[in-house]
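Written out below as structure tokens is the structure these notes cover.
As you look at this complex, bear in mind that one protein chain is not there, while each of the others sits in place.
As written, the chains take the letters A and B, and residue 1 is the first residue of each chain.
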Amino acid sequence: MSAVAEAPIPPQPASPIAGFVDRNFRWLLVWPSILVLLLIGLFPVIYSLFVSFQKINRRVTDTSFQGFYNYERLVTDERFWDSVINTGIMTGIALPLELVLGLLLARLFLEPFPGRQILIALIVTPSVIAPFVAGAMWRLMFDNIFGPINEIIRWIVGGNFDLLWLINDNPLIVYSAILTTEVWQWTPFMFLILLAAWSNVDKSQLEAAEIDGASGWRVFRRIIFPAIRPVVFVALTIRGLDLVRLFDIVYALTRGGPGNMTETISIYAYIKGFERFDISMTAAFAFVVIVSLSILVMVVLRRVGVTQ
Amino acid sequence: MSADGPRRFKTATAGRALLALAVTALFLFPVYWLFVMSIKTPEEVFATPPVWWPAEISLENFAVLFRDGDVRAIWNSAIVAGVSTVIAMFLGTIAAYSIARYRTGGDHLAIWIISQRMIPPIAIVFPIFLAFALIGLNDTYLGLIALYTAFNLPYVIWMMRGYVEDVPLELEESALVDGLDRWQTLLKVVFPMMRTGLFATSVFTFIFAWNEFIFALILTRTEVITFPVQVSHYFGPQQIFWAKIGAMSVLGTLPVFFTVAMAQKLLVRGISMGAVKG
Partner (left out) sequence: MARLAVQGLRKSYGKVEALKGVDLDIAEGEFCVFVGPSGCGKSTLLRSIAGLEEIDSGTIAIDGNVVNTLRPRDRNIAMVFQNYALYPYLSVFENIAFGLRARKVPDAEIRSRVANAAEMLGIEALLERMPRQLSGGQRQRVAIGRAVVRDALLFLFDEPLSNLDAQLRDGMRAEIKRLHQEIGKTTIYVTHDQIEAMTLADRIVLLRDGIIEQQGAPLDLFERPATRFVAGFLGSPQMNFVATHLDYVDGALTLIFDEGRRLPLDPARAAAFDKYRSRDVILGVRPEHIARANGGAPRKPADAPLNALIDLVQPTGTRTYAQFRLNETEITVELPSHTVERPGTTIELLFDMSRVILIDPQTQHVIPG
């Protein structure tokens, strides 16, 4: 460097490529993601739509236009509607149960006590385990020979107790086994979100209510719940959409059985596609699921407000 | 009354602590049971009534997995989850930056992206299976990595969008004036500012891919079987190999424990998809 102070560099135009990148920067950044999503997200939808109007299965490959033949078969298929109802029942029971248990747990862990942080870290464990492994775990728990649950009941009733939980023809028993697993795995997830939201509730409001002498339940209903409602809504949305596509746990526990007693939408679609190879009907099935879920998602997302 | 106050307070706290401990134990019991299964000797595994505490720790069940080469599933899971996480994080973060900073594509693009996350895997896996069969991607790393990347992109974009918004715009503008171009600003200013966000989001992206079951079940056969699918293979039509299930599950769950423990403080924002800012 020379000792003489040089004149500052005058403004200089960028190279054409740099200029192009600068002007189109925002689109250059999103296009890779959009392409990947189009390929994996949009292609299957279009494909399903296409094939659902043909007749392709294990025996015939007829690519001529079949009209709504496959859709007719789907809506007249009792097993399809059973799977919709089963999924609805599991979602309808598990979702409120997880919410209530999550709230109770959050209340228990709200105020500080020794060891609180460690227990919170431990209790979240079920939610990070692979769902299939969770299912396997509880299949072992419910096992009539190796499982501890029957053993515990034996201690309590003090006699011989040998219940086949997972292949029982009493739906009440099979369902309670599946729901136990589901609720066990995801209540901690609910709990963690609710605890965080609950801890963020404005303390001054709670103190004001306490001074006014409001009862605990009243404070919860009037102050706490309204404050955490947006978070509750998001948590229910995430869990609800997970439950609607429930697969792993049921696959591990019962594979939809006995019969089709615990068959969910996802399990039945799997059987149709990968055990029966009824390609066209599975395509119609997939398309119906995608469309109805998309509508549901859109409605939900509009309510949550994406921009928040 | 006044002397009674603090003591009652203490008793209440102790009561809550005990109750919390009991509930936690209840939630961890199935995990314990499977873990114990993995370290039992063959005799203990088949004992009736079941053995609650193994007399000694046996690593035989793990040794079997290594001997038979079943641990390859862990390796497969690591490659598939690791590589797809890196790619999804990179693509997703730059897209999230664009969407958060420039409102690229407006609300429509944001909604479309998040709705991709909510499509049930079972609805798209069938056409993908057929397409992969056509181009020879079934049972390959590439196929599964591509799928997991796409599957995790919406989550990454959604999460990183929030973290981008936390970066003060002034820092970027200052860098632009100081002589960086936009790309350099993104890499040298925005990325370092989002270190925690990048870390937390990769942890969850990794776990999602690691734990994923349906795609892996359908799109792998022998070569790139991942660990949950390997576990599912131990449920034979005649017999269930509980000891192997236990050992394999322990091997496959330990890395998840490890990563979650590292991301402890970022857990809430990660799993609530940003609904509660952690």
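Here is the rule we use: a contact is a pair of C-beta atoms (placed from the backbone, for glycine too) under 8 Å apart; a residue touches a chain by one contact, two chains touch by 3 or more.
This is a predicted model, so every value here is computed, not measured.
**Student:** Which visible chains touch the chain that is not shown?
**Tutor:** Touch partners of the hidden chain, whole complex considered, are A, B.
**Student:** Quick one: say which of B:111, B:176 or B:240 touches the chain that got left out.
**Tutor:** The single option touching the absent chain is B:176.
**Student:** Any idea which of B:88, B:164 or B:189 touches the chain not displayed?
**Tutor:** Going through B:88, B:164 or B:189 one by one, B:189 is the residue touching the chain not shown.
**Student:** In the full complex, which residues of chain B touch the absent chain?
**Tutor:** Its contact residues with the unshown chain are 168, 170-171, 173-181, 184, 189, 192-193, 195.
**Student:** Can you name the residues of chain A that touch the chain not displayed here?
**Tutor:** Against the missing chain, chain A presents residues 1, 6, 8-14, 18-19, 22.
By definition in this document, only the chains that are shown with their structure count from here on.
**Student:** Approximately how many whole Å separate the CA-defined centres of chain A and chain B?
**Tutor:** Once rounded, the distance between the two centres reads 14 Å.
**Student:** Which residues of chain A touch chain B in their complex?
**Tutor:** So the residues of chain A in touch with chain B come to 14, 18, 21-22, 25-27, 29-30, 32-34, 36-37, 39-41, 43-45, 47-48, 51, 105, 108-109, 111, 113-116, 119, 121-134, 136-141, 143, 145-148, 151, 154, 184, 188-189, 192-193, 196-197, 200, 230-231, 234-235, 238, 241, 244-245, 247-248, 251-252, 265-266, 269-270, 273-274, 279, 282-283, 286-287, 289-290, 293-294, 297-298, 301, 306-307.
**Student:** Applying the document's contact rule, which stretches of chain B touch chain A when the two form their complex?
**Tutor:** 13-14, 16-17, 19-21, 23-24, 27-31, 33-34, 37, 45-46, 48-50, 52, 91-92, 94-95, 97-99, 101-102, 104-105, 107, 109-111, 113-116, 118-131, 146-147, 149-151, 153-154, 157, 181-183, 207, 210-214, 217-218, 227-228, 231-232, 235, 240, 242, 245-246, 249, 252-253, 256-257, 260-261, 264, 267-268, 271-273, 275-276, 278
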